[in-house]
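For this depiction, one protein chain was excluded, whereas all remaining protein chains were kept in their positions.
Up next is chain A:
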Amino acid sequence: MNELSRAQIRDLMAQVLKNQDKELPADDAAQLREIGFRSLDFSELALRVEDETGEELNFDAPGLRRIATVGDVLDFLVDLQHQ
């Protein structure tokens, strides 16, 4: 499986935000609510990762609800690629 690194996922996340004229902070502790990164943005990011890796990333909602920071997003998607 062609796995993306945390840095590569961060780049994709920055692109998702840039398309909405938003900026991804350098700090992983930045709150998603403050930067305006919503659940469908997460969905878009996950699908972009899928496009890069060629593997479907399916997941349940409870894990998604625990995500609050940029770091949480990156951790979640890095872990998801291992499942």
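Of note:
In this text, a contact is a pair of C-beta atoms (placed from the backbone, for glycine too) under 8 Å apart; a residue touches a chain by one contact, two chains touch by 3 or more; residues count from 1.
As a working rule, contacts and distances are computed from a predicted model.
Chain not shown in the complex: UniProt lists it as "SDR family NAD(P)-dependent oxidoreductase", one of "SDR family NAD(P)-dependent oxidoreductase", "Cytochrome c oxidase subunit 3", "ATP-binding cassette domain-containing protein" or "Monosaccharide ABC transporter membrane protein, CUT2 family". Among A:L24, A:A46 or A:V70, the one in contact with the hidden chain is A:A46. In the full complex, chain A makes contact with the omitted chain through residues 39, 43, 46-47, 56-62, 64-65.
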